[in-house]
Structure formats: C-alpha cells, structure tokens
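Every protein chain of the complex appears in place save one, which is left out.
Chain nomenclature is as follows: A and B, assigned in order of appearance, with residue numbering initiated at 1 for each chain independently.
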C-alpha cells in the first residue's frame, strides 16, 4: 500500500479574519493556539507523514510543531482556493494516499480514523465525511447515488440540497497522482475547482461517504471565535493554580479554571465554564460568565463579562463586555460598553471585504484587535470591528468598523453659556430625608 | 325611598395620561388594575345598582367586573367634562338617588358610606365630601354658609380659597331628575358645567358637607402613578411565593412581596416596601428601593431602581432608574440612565398637550410607554416622556419628549484620523505597582 500522507491546509492570508492580526490557526485559546485543539493534532496512527501548506504568519510555528511523524512545511500566502493549496504541495505528495484536512475545521478527531479505515476496508478511490446538520449550511452538499457519492453541489440554496450531508474536510484519496492530475485539468472558471475536480473523478472512481453527526466548526470570520470558545469551554476542568487569592464574599459556580497568581476580589461572581489565565486580577463587584480571560488582565471594579473572549493583558473598569472578542492588550475606560444586541433584536451583520455578511447571531458584541484603547463612556455597537492600535475617544458611539492605526473621536459640539441657575441651599436636606 | 344608584365616571380618553397606552383605570399595580384599589369597589352596602360610564379601552373590563350588585356599562369616549358624563347615563339613572364617583379618585372607602348616611340622616338634597388639605390644590373649593354648602369655586388661586375644603368626588344627590335637569339647563360656556349646576342647585336646595382629612389622590398626569404607587406600597405585606430562589449575600430590608419563581442574585440589596412580580429575576449587585417591579422582568447586573414603577417584561442592565415609570416591555441597554434630578435641583416640568405643566416634584425620572428600547449609555433627562414602540439610540441625551413609533439617534459626528500616538510598553507595569 502507498504511503499515507496527511495534507494539512493551513495557508492563505485569512483576510476575512480581520480585525485580528494573528493567524487564525494560532489564535490562542487557554494559552494554546487554536490549531492544537483541531483533529490535525490527533491524526490516525496509520498516517506516515505530514505535509503542511502554511503561510508566513504560521510557518515558523508549524516548522516547530510535533505531529509524531515526520513533517514538511510549505508556504502559500496567496489564497487561490483549495485546489491551488493542494497543488502547492505537489512535490511532497506524489505517489501517495492522501488524508486532506483544512486546518481550521474543528470536528471529532475520531472521524479521520473512520474515514481512512473505510477507504481501506471498502477499497474505494476516495472517502468523504458527510456532516448531517439540521439547519442549512452555506457550503457544499454531497450527491448520493446508492452507497456512493456522485458529486458535490456548492451552496445549492436552502430547500434545494441534494442530500442531508455537507462536505467537510478530512478527505481520503487513495491515489494522489490521479487527484493532482484532475486538479490541474479542471477549468479555472469557478471558485470551487477542488470540488469540481472531485465531482469529475466521481464519474470514474468510487467514492464512499462516512456519515457524521458530531460537532463541526470552522474559523473563517472573526465571530467564529465565539462558538469555538464555547466548545472548548464546555470541556474545561476545575483547576486552581499556585498562589491563587480568592477574597471573601466571592461566589464561584460551575467549572472554573483559575491560573497561577490569580486574584479574585470581593463581591464578585463567576459562573463557569470560565477560564482565567495566569496573573490576572478579577476586580471587586464583577460578574463573569461563560468566558475566557487571558493572562495578565485586570478586570477592574464593577465589570460584567459575558460569553466573551478576552486575550492577554486587557484592562477594564466598569465595563459591559457581552459576546465580544478582544485580541490582546485592549483597555476600556470606565463606563464604556460593548453592546451585544440591536434595539430591534434582529440579526447582527458585519462588513467583510466591503460586503455585508449576516453573522447568524442576534447577540454579538465587538471584535477588537490588539493594542486598542477605548475611552470612558464610549459605546461600541453590536458586531463592530476595531483594528489594531486604534483609539476610540471618550463618549464616542461607534456604529461602523474602525480600521487599524486610527484615532476616532467626537467633533467638538459644546455650547458654553453663563450659568444663571442658582442652587437651592436646602434642596439637599430635603433629598436626604427621602433616602 | 328611591333606589340608590352608584354612578361611576370612568370614561373619557385620558389624553393627559400619555405616554402610557393603557386606560389609566386599568394601569396595573401589583398585578391588578388601579380601579380595583379605589372606593368604587368598596361601595356602601346601601347601594342598589351601579352604572358605569366607561370608554372603549376599559368597557370590556367593567362589563366583566363584579360590584356585588347589578351593574350597567355605558360608553363615553369623548371627554366633554363631568356634566356630559353624567348626562350620558341619563336613561339608566332616572328617578333615583345618586352616589357619583370619579373612578380615578383615590380616598378612604369609608367616606362614601358616611356621605350616604349623612344624606339620609340630615334629609338634605345633597352631600359633598370636603377634603381638608394643607397645601393649595388646583381644583374646586367649597363655599360654606353655616352648616350648609352654598357653592363651589373652581381654582380660586392660592390665598383666595373660600374655605379649607376641596370638592372631591363621592357626591350624594337625593333626586337624580333634579340634577339631570340642572345639568341640561346650565350654560355650556365653562369647563365646569357640573360644578356650576351644583352651585345653582345650592341656592334652592340644602347641601351638607362631610369633612374629610384622609388621603386623596387622583390619576390625571402620568407622574401621578408614583404617589399612588407609594400609597399602595405602604400597605403591602411580607410575602414569599413558591419556588423563590434567594442566593447567598442578599440583603432584604423592610416589607417585600416576592412573587412565584422569582430569583434574587448575589450582592443585591432590596429595601422595602418593594413588590416583585412572578418570574422576575433580580440580577447581581443590584440595589432596589421602594419600587414596584412587574412580572417576567430581568433587572440584570448592577442596576439601581429607586422609587420607580416597572411594568411587566422589562429588561435592564447596569442602569439607574430613579423616580421613573415604565409601562411594560421596556429594555434599557447597559449604562443608560433615567436621570431624576435637574442640575439646578429645581421643579421638573412636563409638556402636556403642548403646554408646560409643573409636576410639583424635584425628583422625577422618565415616563416610558410600552415596547420601548433604549440604547447603551443613553441619558434620558428628568420628566421626559417616551411613547410606545419607540427606540432611543446609544449615547443619546434625550432632553425633549419623544412620540410613539419614533427612532431617535445622534447625527454622525465622528472625526477619524491616523493614530500617531505610541503606547509606552512599560506604562502598565508602573500602574500595576500603584494598584
């Protein structure tokens, strides 16, 4: 049997992941990069070798990574789709069986083993997982022909799905040369050359499907950090680091990971699952629910953090942070708010590459890059993105995305007049009696 | 003796009660309509029959109401004063003794029995209660002539009162036909036809007065909800519903009614008298004093509710709600404030039917109709009214009334420039040492 090569697609520029400056695969969760939680680090034992198609931001990380088997790292920065990504690795994957994984697809790692085993057992040319999902998914759907898969239809539209099964990564291909040839000869007049090539091969070769009903998540847009965080939080264990100080009058509920040297101040409630990184101080009178908070943060007095991702070195003070994502070293002045709900309570959309994209969420706060400063009493509207190294002035209501390296403030708008009003010296005494 | 008919005046359009959309008599307090707390549901046992002059909004409710004696409901939507209201019921009240009550006058119910008994004992044509009040009241004052009442002077002006006694409802008239005739023949060139007609009758017939020093309240303007709430709160009993959850670190002081399925979260203080309706969740780190909160509300984190009326299904989050009235299904974003005090601490006025009306209060917050949404960090000025189904944008300072079905937001006003400021990477460490 040919060598089994896991081809991990981890390249591309990830422009849709703005305002976050990190490579999305290296976006840290609980102190570790996202990719370390994905199936590509739980590959089947039958894999002989790993080839990674990386980009400039994550190349070094992948070079240093340990897959348990030998691995090679190739760089592909321009993002020309999956077919080109596979072809970039052509010299490293000839005359092999392939297990092709998109690195930011998150699903149960056992699926990969099942896919490979099915390929060997059924002795078919290819095996694809088919993800059964209740709601329409804007991706490719598998066409079934008896036991076999006979095509992939991209974005068929709701109600027009050819089957219940969505095409997700983890593809087993028994002959890499046949695939490479098909990728080269398929017309470039579509965004979906890879899927077209597979559909072409399906007319000639047998493809099986492994039905899959587990979780599937992908990190394309910045707001996808939140459901991934939810998944990772749901598995955290109760943990208390060294030198943790929990003051009196603190209420801890549910599973909470508390890192080394963390302090939690009085009159604060934390409702797990919550992760708190090393050296972080959770201030007085806080309420923290279902969130990840990085290392070296100070939440300050009277802060409410709910269903949010907070990177390292963030400072807060009497803020509301709901359903928001803050990359790193973000500070918010007293009273500033990351709103997470439209007044009409409708779906929150976001502008990505100049196009409006529905987020599928009615609760979504801000997405903020690193080294951002937000002034006191500023209001950031739901779904707004703020680029790295930008400042938002005091009292600003920010209702559109703000790019990186920007300073945004209110135009001067004050009227100053002589104050002709007199204070009634006894008014206060009257108020006091009503206290 | 003729039949004794209680004539309950509950019609009129109540336009001065805007922004609240409910009929003022059905405005709910502690889950029941206001009218159920008034003397018209504690009528003297000698009343044989009830006639209600209602309006379209409250008609159905009155039809279903139980007075313990037979009752008839008539509809009068246009509000042409008390004389017309009585005449509307003409066919139902002929050849009877009358006990005429304005349904939204709140006073001690025993007064009605005393009025009727006085009429029978003294065998006079009419009996009026005379409310003795310390401060000037902008209504009608009774003119006394020995033991008898000889006239009613409307709004005499402070210092010109003909007596110490204010004319309030609960009028006993021993012959309805004489009154109806007088109402018909009195000139229509005044707003006070009813009082003019009585003054006319007083020249011919004997009228007695029953002096009254108890409480008297009337619900004309929306801010009148607050003193009525105070009165009803002062009588509430300690109550704990079923399935109530009160977390640790909660402080309860004074008389507090806690409905079924209510949850009260940690680090919250409630100072009675306070009423909390069924299924309401009082969040963490709240302070709630001297207020009524309806059913199905969520007060959220860090909310301060003081001397306020909160209808059902309201949602808050880090708000200050002082001396305010929220009809139903109102949401306030984090950091929004209902201010209740002018900077000069003077009397708060309100615009009613395009005229400025003094409220007699130095502490008064907002009055908000149903289905209203208020954005984060918005500031609503003292005494402001917001109509039903209106939205107030984030960061808005609302200093004038907002009608119903309106969307109010700040004009765009941002200056965005390149951010040339550099953060000092060691500044935070210095701050940390000063914590």
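Keep this in mind: contacts are C-beta pairs under 8 Å (C-beta built on N, C-alpha and C of every residue); 3 or more make two chains touch, one makes a residue touch a chain.
Just so it is clear, the model here is predicted, and its values are computed rather than measured.
Asker: Which of these, A:76, A:176 or A:285, touches the one chain of the complex that we don't see?
Answerer: Spelled out, the listed residue whose C-beta touches the missing chain is A:285.
Asker: Just to verify: which one of A:151, A:294 or A:395 makes contact with the chain not shown?
Answerer: Of these options, the touching residue for the absent chain is A:395.
Asker: Which parts of chain B are in contact with the chain that was left out?
Answerer: 249, 251, 267, 269, 281, 285, 287, 298, 302, 304, 313, 315, 320, 322, 335, 337, 339, 341, 343-344, 371, 373, 377-379, 381, 389-391, 395-399, 402, 405-411, 413, 421-424, 427-428, 430-431, 434
Asker: For chain A, which residues reach the chain that was dropped from this view?
Answerer: Within chain A, the residues that touch the unshown chain are 247-249, 265-267, 283-285, 301-302, 307, 317-318, 333-335, 341, 343-346, 362-363, 373, 375-377, 391, 393-395, 410, 412-421, 423, 428, 432, 435.
The rule is simple: only the chains that are shown with their structure count from here on.
Asker: Averaged over CA atoms, how far is the centre of chain A from the centre of chain B? Could you give it in whole Å?
Answerer: That gives a centre separation of 51 Å.
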